[in-house]
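What follows is one structure encoded as structure tokens, with my remarks underneath.
Missing here: one protein chain of the complex. Every other protein chain is in place.
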Amino acid sequence: MNREWLLNAALLAGLVVVPGWAVWADEPFTIMLATRAVIFALAAAGLNIALGLGGLVSLGHAVFFGIGGYAMGVLASHAQNYTPLYDGVFTIQGTKSMPVIWLAAAVTSGLAAWLIGVLSLRTSGAYFIMITLAFGQMAYFFAISWPAYGGEDGLSIYVRNGFPGLNTLDPIQFYGLCLAWLCLVLWGYARLRRSPFGLALDSARQVPDRVRAVGLDPRRLQLVALVLSGAVTGLAGALFADLNRFVSPSMLSWQMSGEIIVFVIIGGVARLFGPVAGAVFYVMMEHWLGGISDYWQIFLGLVLLAVVLFGRGGLIGMICGKGRPDA
Amino acid sequence: MTLLSLTQLTASYGATQALFGVDLDIAAGEAVAMMGRNGMGKTTTVRCICRMMPAQGTLVFDGQDLSRLPSHRAARLGIGLVPEGRRCFRDLSVAENLVAAARPGAWHAGRVERLFPRLGERRRQRAASLSGGEQQMLAIGRALMTNPRMLILDEATEGLAPTVRAEIWAAIATLKADGMAMLVIDKSLKELRGACDRAVILERGRSVWAGPMRALTTQVANTHLGL
Amino acid sequence: EVRVGMITTLSGGGASLGIDTRDGFLLGMKGQDDVEILVEDDQRKPDVAVQIADKMIQSDKVDVLTGIVWSNLAMAVVPSATAQGKFYLSTNAAPAQLAGKGCHPNYFAVSYQNDNLHEAAGAFAKSEGYTKPFIMAPNYPAGQDSLNGFKRFFDGDLAGEVYTQLGQTDFAAEIAQIRASGADSVFFFLPGGMGISFLKQYAGSGVGLPVLGPAFSFDQAILQAVGDAALGVKNGSNWSKDLEVPANADFVSAFQAEYGRLPSLYAAYGYDTAHLLISALDKADPSDADAFRAALKSADFDSVRGKFSFDTNQHPIQDIYIREVIKEGDIYTNKIVATALTDRSSAYVDDCSMK
Amino acid sequence: MSPILLAEQILNGLQSGVMLFLMAAGLTLIFGVMGLINLAHGSLYMVGAFAAAAVAGATGSFLLALIAALAAAAAAGAMVELLVIRRLYARDHLDQVLATFALILIFSEGTRWLFGSFPLYLDIPPWLAGTVMLPGGIEYAAYRLALIGAGLAVAAGLWWMNARTRLGIQIRAGENDREMIAALGVDISKLYTLVFAIGAALAGLAGALVGPIQSVQIGMGEPVLILAFVVIVIGGIGSVRGALVGGLLVGLTDTLGRLLLPELFKLVTDASGAATIGSAFASMAIYILMAGVLIWKPTGLFGARA
Partner (left out) sequence: MPDSVLSTHELHKAFGALRASEGISIRLLHGEIHAIIGPNGAGKSTLIAQICGSLRPDSGRVTFLGRDVTALPTEARARMGLARTFQTSALAMDQTVMQNVLLGALGASGRPWRFLSRVARDAGLRDTAEAALLETGLQDLARLRTAELSHGQRRQLEVAVALTQAPRAFVMDEPMAGLGAEGSRHLTGFLDRLRTRAPILLVEHDMDAVFALADRITVLVYGRVIATGSVEDIRADPLVRDAYLGDGA
């Protein structure tokens, strides 16, 4: 328990120190990689709410990631082209303001999560995995063939969106925003886990019959968890789109969903810093192994395999031992 | 001849030690009762015998060292288990539950159904939808299908109607008369007295008393079992 | 010293295209010791491509980027790279958006404009006197562009127009539609494995109408996997290994000597891109952007395609041929049978603000 | 639209359904029996196709190629079970998902390393080439008819094994309570290796059978994997009958959707637009079907449990 706390602190310190060093050494790419890792960690932390606390193995979280991305892309492209987003009874303009975009991303992806949840939570186990995958695929194929926002070619936003008082084009400032979000969400996760809702949700995962018998509706608990989870992942999607200044249907693909799950699992399911450890590790591996040979993915596969075989409960479990860390 | 012999058996669940030294001997054809309050390590002992968890100490069945064998090899030596909580194969029918365990010998599905006619009536039903008592019968029948030399019954009458319970005690008596060795865990001292030759009492993971059934006086029962 | 960053697909299912691009380019750059070339794998993921581009621009300080195979990756990288003042030379992908409204002074397509090969097929279908072609492509922007490209030069009736799913592997349903449609010919654009699957299934279906397609599905690397099913099929291409141009003969033999296989389209584009780059570097340094741009624009190099020049939108003006798949000994390959379009530029040149 | 076209498309739908079943059969076996979400199933499918292509290329015999595919995939499957999966039974399902995800990377890039990046050649054997004339004037590819036959044979064999043999019953028992079946004297590890090998062999067979009419290339397994998952989930996990029905449903929906949806949209918009919108919906059709089935029956058509 103590060891995990230390590890978490070390990870967090790393996320502050390394980019700081990169600024000093003028290594903008390192900051970029760190930003990528932090955003993935945020997306995975979102998933961890559903997966770790709620036991909901969603293989469709790319939907929320992508919706967040498109919320940014659509709003910013309309602002960029000076065309209104909606011009009917009232008018909605595009925007290049990050806070507004974040709100839009979280709300739309939360709504999507609600809709998908209402339909999917009738199922459980492997069926839930697959029905979320199905919704993911629907969104993906829709985005590919829907021409309005570029279809499979995606949507380029040439300049990063703005945040009052900051120069978001400066890599370290944008990184700071992303890190702040990650910290906020992790704090929320830590609180959530020990909250009344967290307890009820954890019980809904383990013994839904019992939860019903004490007067709570496990499905509603899980639905709320999924909505929170989707909103956080959607927010990560908006940040990711801003990082690349580009959004495309590949953000909605099942491979993306798979990667988000992988981050959580290699880090450690239901561990507070599991998503962080997983995303940082994955991004580092991708970066380092990428140079080894054309067949570098073999090594990536072997590394992942080693983590599963030798570490119970992911990297954090490997270092800190087994067990659900609460109580 | 000793069939099963445990000496100074110890075992743990992760960091928590559950057994601190259990001694137990069962001779061929003998029925031994294992008693003790809740949580004293009866089931844990059974799990060790069946190699469902690792244990230290000597663990010998029919002259063979069990402690290195995987679970299925131990079972094949002739240990039949009726586990605590029944653990029938939920998605299999009654008949399939029996077939899954079958090994050649005197016991076959027909004979089990004669022992428990109710199982015959429910032959095609999914085990998950059987009543508790029916599941218990199935668990006993399933263990018999392996044609064991020693039967372990862990709370085999739990949740049974008095009539059925009587049937099961009768069945246990029949099996014993046939020469089957048995380790019986049950909360009914009265029935155990009738069915078993000897008794062992566990307390906090240790065997604290062992002896012939008739030596189990009210006083012993009082101290160790809280009767 | 000049730095060139190549972003291309080197792992996963699309790797063969990227590998050929890289090999062709590196062959062309051979002996250029003052040019440092960085090659990275984009995994065919747009976000990875963007990040590699950012890295090459910010950390490695490259002057020129090149190598992207796929349109969607190009759309992710090119606008921001050129906006940051870097030059991008396209070895393959050249989507409509970047040829028209989105054209940029620092962006040069060396290969073609995406629609070109489809336009050639349309023109050829018309000149062959087909009256009812059945046309088919996957349902995504490049697919929609391809059918539009075909229709641009084929203005007659169509027997059918079908969009398949991207990544579809079974075409029995489309083949049955072709059979029932009363078509007299078939045009398809099905990139990668889709094309292989279609051709094999089409050959086994007994439909037997003449087939037209863009060169991608009949490229050197793919043909061997299609086998007899491809024999006789006509395809539109701006390059062929039998093109009688001295530079081309040199290229084909040098490539074979270096890598032990026949070059593909992508290798040819890579090779041409290298020579364009060398020709421009001979005249100017990329740090002098205007001079370098002018040098690139003059296209003063020996293209393996023969005549080659840039239109105002900096996409090629070139001849586009029709090739037929033949068997040379054990090897399936193409030979040129007709010239479909002469001095073809691109449909979007007027939308481009550069004049 | 002529009745012949419709009839032919229904036949095509059935055929593609049977083909999907072939891919899904091994997956549902492993998934249902061992509770293992084997993402690497698509890789085993690819292994089968590559083995077949290599052997067919070397010997020219399609039958040898099929045998090689079965053997290679079964061996790969058994090896995977022994080296990796076996250590993960006691773990969370998610660990297994991650492990099989890692295996995809290893298999895909390993195959690329062995065979190169270019697609391989595998053709229909001469004795199954060409078309046959069916009653009603439908001209149909002989090889596709053979595929239907092969798929149905596999279905029958699997059903028999699962429901009628002791092996099948013990496997299903192990699925409910692994520890208990071992305590009853069944060597469940050996059984699982066997099941995994059988499942893998089925995947390999599917790959080899499909190879001649599709592209034998790296990554060929992944789209198929998703479809196969859709199929077994619609049918109900672990149910061979479900996989067959699910396969047919998906095959028909997909084929007829591709034909009919664009026609439908032609009623409201121009031909070109209808083709795009129609096909956009067609590509979502099977997922809509799947979501619909699961909302209606949360454990699939023939599934008993989650």
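Note that the chains are named A, B, C and D in the order they appear, and that numbering of residues resets to 1 at the start of each chain.
Criterion: a residue touches a chain if its C-beta (ideal position, glycine included) is under 8 Å from a C-beta of that chain, and two chains touch if they have at least 3 such contacts.
In this text, all values refer to a predicted model and were calculated from it rather than measured experimentally.
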Relative to the complete complex, which of the depicted chains are touched by the chain excluded from display?
-> A, B
Full-complex touch with the removed chain, picking from B:Ala27, B:Leu189 or B:Val220, is B:Leu189
Absent-chain contact - pick from A:Ser97, A:Ser203 or A:Ser293 = A:Ser203
May I ask which residue of B:Thr7, B:Gln64 or B:Ser131 touches the chain that does not appear here?
-> B:Ser131
For subunit B, residues in touch with the removed chain = 13, 16, 36-40, 43, 84-85, 118, 129-134, 136, 155, 158-166, 187-189, 225-227
Spell out the interface residues on subunit A facing the chain that's missing from view.
-> 188, 191-192, 194-200, 202-203, 206-207, 209-217, 221, 224, 324, 327
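Simple rule for what comes next: only the chains that are shown with their structure count from here on.
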Closest to the centroid of all CA atoms, by its own CA mean, is chain D
Could you tell me the distance, in whole angstrom, between the mean C-alpha positions of subunit C and subunit D?
-> 34
Report, in whole Å, the distance between the mean C-alpha point of subunit B and the mean C-alpha point of subunit C.
-> 74
What is the distance in Å between the mean C-alpha positions of subunit B and subunit D?
-> 44
Multi-chain contacts in subunit D: which residues touch at least two other chains?
-> 108-109, 112, 276, 279-280, 283, 305
What chain-chain pairs meet the touch criterion?
-> A-C, A-D, B-D, C-D
Where on subunit A is subunit D touching in the complex?
-> 51, 57, 119-120, 122-131, 133-135, 137-138, 141-142, 144-147, 254, 258, 261-262, 265-266, 269, 295-298, 300-305, 307-309, 312
List of subunit D residues in touch with subunit C within their complex = 1-2, 4-5, 8-9, 12-13, 15-16, 19, 108-109, 112, 116-121, 123-124, 129-131, 139, 141, 143-144, 210, 212-220, 223-224, 255, 258-259, 262, 271-272, 275-276, 278-280, 282-283
Which subunit B residues qualify as touching subunit D in the complex?
-> 50-52, 70-72, 75-76, 80-81, 83, 87, 89-92, 96-97, 99-103, 126, 142-143, 146
